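Report on the following structure.
Excluded from the complex is one protein chain; the other protein chains are retained at their positions.
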Amino acid sequence: MSTIAPPANPEADPRVKAVFDDIRATRRTDFINNMWRYLAFDPTLLEQTWAEVKRVMATPSAIDPLTKEMVYITASILNGCSYCVHSHTAAATAKGMTAAQHAELLSIIALAAKTNQLATGLQVPVDAAFERG
Amino acid sequence: MSTIAPPANPEADPRVKAVFDDIRATRRTDFINNMWRYLAFDPTLLEQTWAEVKRVMATPSAIDPLTKEMVYITASILNGCSYCVHSHTAAATAKGMTAAQHAELLSIIALAAKTNQLATGLQVPVDAAFERG
Amino acid sequence: MSTIAPPANPEADPRVKAVFDDIRATRRTDFINNMWRYLAFDPTLLEQTWAEVKRVMATPSAIDPLTKEMVYITASILNGCSYCVHSHTAAATAKGMTAAQHAELLSIIALAAKTNQLATGLQVPVDAAFERG
Amino acid sequence: MSTIAPPANPEADPRVKAVFDDIRATRRTDFINNMWRYLAFDPTLLEQTWAEVKRVMATPSAIDPLTKEMVYITASILNGCSYCVHSHTAAATAKGMTAAQHAELLSIIALAAKTNQLATGLQVPVDAAFERG
Amino acid sequence: MSTIAPPANPEADPRVKAVFDDIRATRRTDFINNMWRYLAFDPTLLEQTWAEVKRVMATPSAIDPLTKEMVYITASILNGCSYCVHSHTAAATAKGMTAAQHAELLSIIALAAKTNQLATGLQVPVDAAFERG
Partner (left out) sequence: MSTIAPPANPEADPRVKAVFDDIRATRRTDFINNMWRYLAFDPTLLEQTWAEVKRVMATPSAIDPLTKEMVYITASILNGCSYCVHSHTAAATAKGMTAAQHAELLSIIALAAKTNQLATGLQVPVDAAFERG
């Protein structure tokens, strides 16, 4: 399926093991999803990616965790990343997203895609009132 | 700038006037932004687009208004719609988005774009645990 | 505006002049739009691009000229190419696209963008009936 | 495969049954493709989506049915929606698209993608002649 | 899987056979990958596509062959073409791309995706120093 062969026994590498252990501790689960198993082909890329995901997504901040996941789902759909749509829909569900919220989220994304294309098709000029600097 | 010439006096058309009046009443402002002034070149398209925007974005629902705007900004950035990035950033700010939330929103979108491309580049297979039906 | 400096006097190069002459003859106009004036920075790229545009867009074929332009506008909007949205909307108009057809074209593109994102968000599996080989 | 579990017996819900019945009547077939079976997880989203698809795609208008499908295929390819590429290629074929037209459609989309990226790479400024308002 | 049925015996058509023979000679392999087997449904499209791929990718030029493949991988990821990500990652590996270079390439693409979205989200104006013409 993939373009690289993931390591057969990734945790034999202590750098990979350290990241996987931190994922387990941060998420309070033994499950390590494929994204991390495949990124383990390059321990540096794995470490950097997890550090950023942990900092942005798993640290209390000005945006609540469920909203963060909804934003992530939106980006993943628009970037056409099938893997990420699956993993972040699962993450949002784990954080409490209801079926009604899921349907509504999709409605907003669908509407945005629609008006985005209308504005691009018409090449509507930006209102001066919207410009900040 | 645009690909169509917007009507010079759009509210001379009663269908356009009805939509503009509803926009003013719904948003409690006299300001009609360019998106609607340009869509007025086709009253049917204007009516349908506004009806959907009003239903999805201006009706109380399972997702709060600020989160909706954050999702809309995300889609607009990913769809590359300069007009929509401007208009929905302004809308989110009007609904209380702080500078800290704006910066954080951009961080999430940037991280998602990054991991989306990594997953696509590696063609990571979807975990069975993420599949629903 | 651009990332290259277009030649000040492009037709001083006989290869460029030959392409510009063919554009004028094919389109029956003296107007050479900026796309060609900028591509003239590399005569080979100019020649190859024009040859393909002429073959695909200006040769009688199984799809009528206006439909071709509508398809081109659609791709240009989705690829986020502001220049191309402008030039191909102008071309479609020159080939008879009415305002009603323009509005309808945008409605189809907007609807497609919407259902495309819904299908991607849901990760709807392809029906066996749609697979050919 | 998907991010939601579609209803096992969707037509047990009278709102879903009404939509499916209308799809069958409009398309004169008993076949309900997966898009609708999955959207049935949220009857409101199903009703709204079908109503718009029926209005835009299945109502006589200023653009002929085959051209509409060609535009839809184009958007679906550019939005990277595998499901939609399949379903609308099937729909276009059902409406008479020949293999020659299919190959030519792909040629136009491929050429547009090419010149779109060239114009974006060069950042060609829009000709004044193309601006309408 | 696909939207067309590829010819069962494509080389029965002499035009297809000529292209396949040239692919084998140019690449010094008997392997004809699916892209060409499917494009064979339309010999003209096959001939034109191969001619351009051969000219751009298989002819000595100002950019070395491995860099060309890295650029191709980048475009394929961003265009969301799973097939092309696979085929060009294989091609780059055949031309000597190491695992370290592959990981680094993905890091650059991921970083670009990130800063691209930040610049679009902020709508940063282009510096005058970057404009050429």
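Letters A, B, C, D and E mark the chains as written, and numbering starts fresh at 1 in each.
Just so it is clear, contacts are C-beta pairs under 8 Å (C-beta built on N, C-alpha and C of every residue); 3 or more make two chains touch, one makes a residue touch a chain.
These numbers come from a predicted model, not from an experiment.
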Options A:D21, A:D64 or A:E131, residue touching the unrepresented chain = A:E131
Contact footprint on chain E, counting only the chain that is left out | 1-4, 31, 33-35, 38-39, 41, 45, 49, 52-53, 56-57, 61-63, 67-68, 70-72, 74-76, 78-84, 86-87, 89-90, 98, 100-101, 104-105, 107-109, 111-127, 129-131
Tell me, which residues in chain C touch the chain that this view leaves out?
-> 3-4, 41-42, 44-45, 48, 79-81
Which parts of chain D are in contact with the chain that was left out?
-> 73, 77-78, 80, 82, 85-86, 89, 105-106, 109-111, 113-118, 120-123
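We take it that only the chains that are shown with their structure count from here on.
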Co-neighbours of chain A and chain D resolve to B, C, E
Which of these pairs, A-D, B-D or A-C, matches D-E in more than half of the residue pairs in contact?
-> A-D
Could you please state the distance in Å, as a whole number, between where the Cα atoms of chain B are centred and where those of chain E are centred?
-> 34
Touching two or more other chains in chain B are residues 1-4, 38, 41, 45, 78-82, 86, 89, 105, 109, 111, 113-118, 120-123, 130-131
